[in-house]
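Below you'll find the structure, written out as structure tokens, and then a few comments.
The complex is shown incomplete by one protein chain, all other protein chains being positioned as in the whole.
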């Protein structure tokens, strides 16, 4: 059986399959459930300074088999109430990564400090939500602001910091480089891709918020391109996200440069059993490919690539 | 039967379904074929100053049902030889739009003048090819350069000019605004989305070029978001592109703000018969929705949208 | 169709097959999208909506023919195997019990029903339940019809009077908790149709988290044995932000 363990942000994860932020991550019991279902790590819902109700419904549109559109609007109980949820997850022994979002470097730093105090093993900065106006999206598009936020957070906390990058940019690697230069310990990519669905009978966008974010299998090729480009320009570990459902999806991300991956939409499409199922599938597939340790092949597609 | 005619760039097209650039557009006979199969307009392959062989194969990867990845590398016979192909298409009465790509404003202007001389009814500037290094991609990401290119082209030609916008940007509407301010007569959006596929057994990107561009159904929600955002910020007509296969796809784009649309990948997935088939389907669907003229509903989803 | 002064049933043609207990997401364009149990699972399907907050209230005054969006059905179904079923409905909770009771009766089960409401005009589906039940008893808070008091009292009595293989209940959680304790004394298993705030209905967004479960995919029908260990049950729910708030 291939060794699925992966080490990054100062921790050895039992497998590279993490629960992505925003999925099963609002309540501590759900984080615990995902951990017990076999996730290698669990990322919390992105938490802000104040409770946020999020956008009204409809907040989700599904495309049969290949994707999903959502505009939740970052609902979250706020940092005041959230530590009790993390407590539940940690008491089950879960490897918890705390996700936060803020409007500027200062708010990010304050939130990060409070989140770090809950005992999470690392932070993920949501620099990339494509549909919350003024919340993270502006910041996440500008390398200078990314640098500023990461630097402020790094000053405020001792635990490792992961910068989560938006795909809605012409040069995602420049954002990752900015984060690295400010001391980020890892990059995660990608968040959802800006998208829209219209109901032709009602002549209006389906989501209450109008624009939303695309996730699921359709964005896998986009996420892979981002990870590939980031891997060519930064040295810190990368966590690949976007459309992962099968063992080969994970291996593609790892070959593109990811040291771990996160699953979001697949949890809705295939259920929480996906973590144990996919770990098994992955291990078998690596055996068939004669790979003994997942970590061996991180970035492995770069060395053989035709230079162009 | 609903009236499918649509007027833009100084021409009334018999229907809004155009052949997208790069599909069936390298040879005059194919352009003619697409016109005879019922396309409302046909856009040529993007033509450059010199013949270009494009990238080696593999140049295409297909995802069953929902998409396709390509990195052709802008193969084209060059502006010297191409007029004979346009001649074949025009002699069949086709409404031909000539697509060109260049490395800077000057090259664009020169090409545009030569393309205009072939008698095409409008130009489309490919400001957006995501995988040809230094050719259009850098230009297309920067509003200032977009403005400069469009301005130079507008000075060089009398026929209408369409600026084709990349989706690989955080603010596509700013690119469209730049084009409009420089005198563009219409915007077309989107080109393919930067993406990658890796072969896990061979541990290398499948496409010879590495990165490619995603097209097909999976990018429809992305294209719709771009058209939506552009419509809110420019007054010139928009031509919607990306993942169109069915009547409702067309209507979604029109409601988002498009006055015409282009079809690419669907021609590969459903054959050239898609033009007549879709025109019929569209007309029937509009009847069912009690829309008499397609043009009535351009941008129609904006007026009913929940203001946020 | 108006069922009570505060409750209407919307009927619609919607092809995907559904079973009793399942719910759909009903989108009132420009307003909100709400989870609603199917009160009719055949063709046409139907939902029965009670005016609670702003959206549900506005739903009651939608002109006939208004286009609404529907997705689903989602969630699990009532197990129709028990032979002798006691259905205890509080308020609009009867909406989901009615199609389940009909389906079970059709398969030969015997149904006894206890239906409660604040006042007589608000009693839902009494005739519909009578048509397929051995016995239907009602209770109103104001005594305007049937037992003066809670439907839980009635159900306790019915449980004492005759043996049941299962109790089905839907209504306020305090009510369902009382039903459970009465049934526990007789060792009759209880199945509750639960409600929580819902957004995705796909078991993803966590809006409907209830202890270790998601009501949208693990429920809405839960055996009471899974609910009673959960501290939140009958005490707190979560608001749209995910904060725990009292029920």
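Letters A, B and C name the chains as they come in the text, with residue numbers starting at 1 for each one.
One rule holds in what follows: a contact is a pair of C-beta atoms (placed from the backbone, for glycine too) under 8 Å apart; a residue touches a chain by one contact, two chains touch by 3 or more.
A quick note: this is a predicted structure, and the numbers were derived from the prediction, not measured.
Checked against the full complex, the one of B:206, B:260 or B:294 touching the unshown chain is B:206. Residue in contact with the omitted chain (choice from B:43, B:267 or B:298): B:267. For the options B:8, B:23, B:39 or B:176, the residue in contact with the chain missing from this view is B:23. Residues of chain B in touch with the missing chain: 22-27, 29-30, 32-33, 45, 51-54, 56-60, 62, 70, 72, 75-78, 81, 199, 201-202, 204, 206, 208, 264-265, 267-268, 271-272.
One rule holds for everything that comes next: only the chains that are shown with their structure count from here on.
Comparing the centres of all chains, each the average of its CA atoms, the largest separation from chain B belongs to C. Among the chains, the centre nearest to the mean of all shown protein C-alpha atoms is found for A.
Here the CA centre of chain A is 32 Å from the CA centre of chain B.
For the pair chain A and chain C, the distance between C-alpha centroids works out to 37 Å. Taking each chain's centre as the mean of its C-alpha atoms, chain B lies 52 Å from chain C. For chain C, the set of residues that touch two or more other chains comprises 30. Residue numbers of chain A whose C-beta contacts span two or more other chains: 201-202, 204, 208.
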